[in-house]
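The complex appears here minus one protein chain, its other protein chains still in place.
Entry: chain A
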Amino acid sequence: MDYSKTLRNNNKIYSRTGSQRQSQQHAADFSMRFVLSGNERYDIGHRNLSIYPDSFLLLNSGTQYSSDTDSSEPVQSFHINFDRQFLQDFRDCITMKDSKLLARQGTAAKPDQEYNETIYPFRGDIRYNVHHLKHHLDNGIQDEMLINEYLHHCLINYYSIYNEEVLTKVDKLGFLNKGTRLEILRRLNMAKEYLYSNFNQNISLDDLADHACLSVNHLLRTFKQAFNQTPHQFLIQLRLQRAQLLLKSTKYPINEVVNLIGFECPSSFIRLFKTHYKITPLKYRQTA
């Protein structure tokens, strides 16, 4: 269902379904980009990112990007753009004490906070909340209070994802300087988004390290420190996860799924799938 909704407080929500190629380029508000089926490509500077239904992209305000969808399957995309003031109020609300909030006079403009602009996993509470919100919007809900309640919770969820994916990972890195830790994690996230976007390709460690602006050794060491798994383990897990999505939502035969997720040999895929999920791919599809 296609619609775009602008709320009275300037938060915007877009929902689009289409299979044809589109290309746009504009500076965005702080926004979250979800894809509910298919995949969407984003080019931000020299980074080429793909979002699938198990991940979402976060864009800071002012980022230049171009996006396109290019697949035979219809792509369902869902975007939420947050108004600057809404975001500011949310931040004040969770960071300031009640007494300070009450005593506040006027709203002094603060500089926009930069968030880590990368791909995050789309699961857990944010997934439930976005799906509920979309369900209500598809049914033509007009109650802006309720919509804003959902948007508020999306931000709460984003903050907890940020806490989980960035702040706790930063603390795991073994560097003394906090600035160094943050910078290393930013680069590791670039490696992660490269894996997210090219999971079905043959990825060499050199390419990955190059994309993350780290040396191969440094990348391997720090990746394991932060995420408790090697890039290869992460990639295999991602491929299996995407295989689950394909098995659940499409009718492609197993051999086709194996190709689509970048495995070469069906039998090794089936073996890995079974050891990971304690169920064979075919049985998984039947129960899903």
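Following the convention adopted for this analysis, a residue touches a chain if its C-beta (ideal position, glycine included) is under 8 Å from a C-beta of that chain, and two chains touch if they have at least 3 such contacts; residues count from 1.
Criterion: contacts and distances are computed from a predicted model.
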Options "Serine/threonine-protein kinase RsbT", "Pyruvate ferredoxin oxidoreductase", "VOC domain-containing protein" or "Na+/H+ antiporter subunit E": UniProt name of the undisplayed chain: "VOC domain-containing protein"
Options A:Arg47, A:His153 or A:Lys274, residue touching the unrepresented chain: A:His153
Residue of A:Lys100, A:His132, A:Lys178 or A:Arg271 touching the missing chain in the full complex: A:His132
Those residues of chain A which, in the complete complex, touch the missing chain: 54, 123-125, 128-129, 132, 136, 143, 145-146, 149-150, 153, 160, 241, 244-245, 248
